[in-house]
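I have a structure I would like to understand better, so I am pasting it below and will then ask my questions one at a time.
All protein chains but one are shown in place.
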Amino acid sequence: MASSDISSIPTPAHCTADFCLIPIGTSSPSVSAQIADVQRLIEKCGLKYVMHSAGTTIEGPWDRVHQVIGQAHTLLHRQGIVRIQSDVRVGSRTDKEQSFEDKVNKVRELLGKE
Amino acid sequence: MASSDISSIPTPAHCTADFCLIPIGTSSPSVSAQIADVQRLIEKCGLKYVMHSAGTTIEGPWDRVHQVIGQAHTLLHRQGIVRIQSDVRVGSRTDKEQSFEDKVNKVRELLGKE
Amino acid sequence: MASSDISSIPTPAHCTADFCLIPIGTSSPSVSAQIADVQRLIEKCGLKYVMHSAGTTIEGPWDRVHQVIGQAHTLLHRQGIVRIQSDVRVGSRTDKEQSFEDKVNKVRELLGKE
Partner (left out) sequence: MASSDISSIPTPAHCTADFCLIPIGTSSPSVSAQIADVQRLIEKCGLKYVMHSAGTTIEGPWDRVHQVIGQAHTLLHRQGIVRIQSDVRVGSRTDKEQSFEDKVNKVRELLGKE
């Protein structure tokens, strides 16, 4: 693979990313105000998403999904939070398009809950 | 801190752990059968839990919660899956006991959804 | 925040991301050949990076860092791996520019190892 080839490799057209964002050095152990601000941002980004107690799952093109997570960092930095850490679980697959709801539903089906 | 002091440090009495387990080298990209088996195990452990599309959240004493995740690894190893990786987000706090539902509810409240 | 404001929020100019990439459904529990391919890709991207036993840490502009991780997914998808999951720990800070080496060195200094 020549060096020139790298820039021609695209990022995945679709991915599912679950992220948990943590503001550091905020003096308060509560982060719900910041998480609410991030939710308001995500609501406006136009991507499919769902919030749960351990993070937020977003679906969409790789670049767009990671842009939104980066914008969430910037949003909180602008509020004066100088350090932010996110844990992101991101998956891509080429065999089929599977939404995050499909994944849960498939497991529930196997469990005979549906 | 003397070496003898280490064993006397307890683990947290309560924690919330969100884990995403991935079987490696399974020949199939689908992992829902394995996740369903893990869910059946967790259902029997007696701890409060909830499954979402990016993982499963469990609440309880630190040692017990991590024992259950370890048992999930063993369960799948016994099925012949030789390698398993889990990503775990685990939190503990001493200021109050906050369930994973409380966390989501607090953010929703701030968002004016409740 | 109006909807139109979202696109104007930039992503962080600098971040440190540590990622652990897992190919799923590969039939072999060994993933070192794939990790080596990812390393070759990263070597060519021009960003500062270091590999360790639990992942690879990359430093650079938010968009570029996440583009490279996405390209790593695409590279392996092109080899026929249909499903890939990465765990990413990404941090940004505005108070100072701190390289990943600085972080380790500061802790080592506190430990009196240097």
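Just so it is clear, A, B and C label the chains in written order, and each chain counts residues from 1 on its own.
Keep in mind that, in the parts below, a residue touches a chain if its C-beta (ideal position, glycine included) is under 8 Å from a C-beta of that chain, and two chains touch if they have at least 3 such contacts.
Keep in mind that what you see is a predicted model, and the values were worked out from it rather than measured.
Of the chains displayed, those contacted by the omitted chain across the entire assembly are A, B, C. Residues 1, 3, 6, 9-12, 15, 40-41, 44-45, 62-63, 66-67, 69-71, 73-75, 77, 82-95 are the ones on subunit B that touch the missing chain. By the touch rule set out above, subunit A reaches the unshown chain at residues 20, 22-31, 82-83, 85, 87. Listed here are the subunit C residues that touch the chain not shown: 16, 18, 20, 29, 32-33, 35-36, 39-40, 50-55, 57, 87, 89, 93, 95, 100-101, 103-104, 106-107, 110-111.
What we mean here is this: only the chains that are shown with their structure count from here on.
Averaging C-alpha coordinates per chain places the centre of subunit A 15 Å away from that of subunit C.
The geometric centre of subunit B is 24 Å away from that of subunit C, both derived from CA atoms. Contact of a single residue of subunit B with at least two other chains is seen at positions 20, 29, 87.
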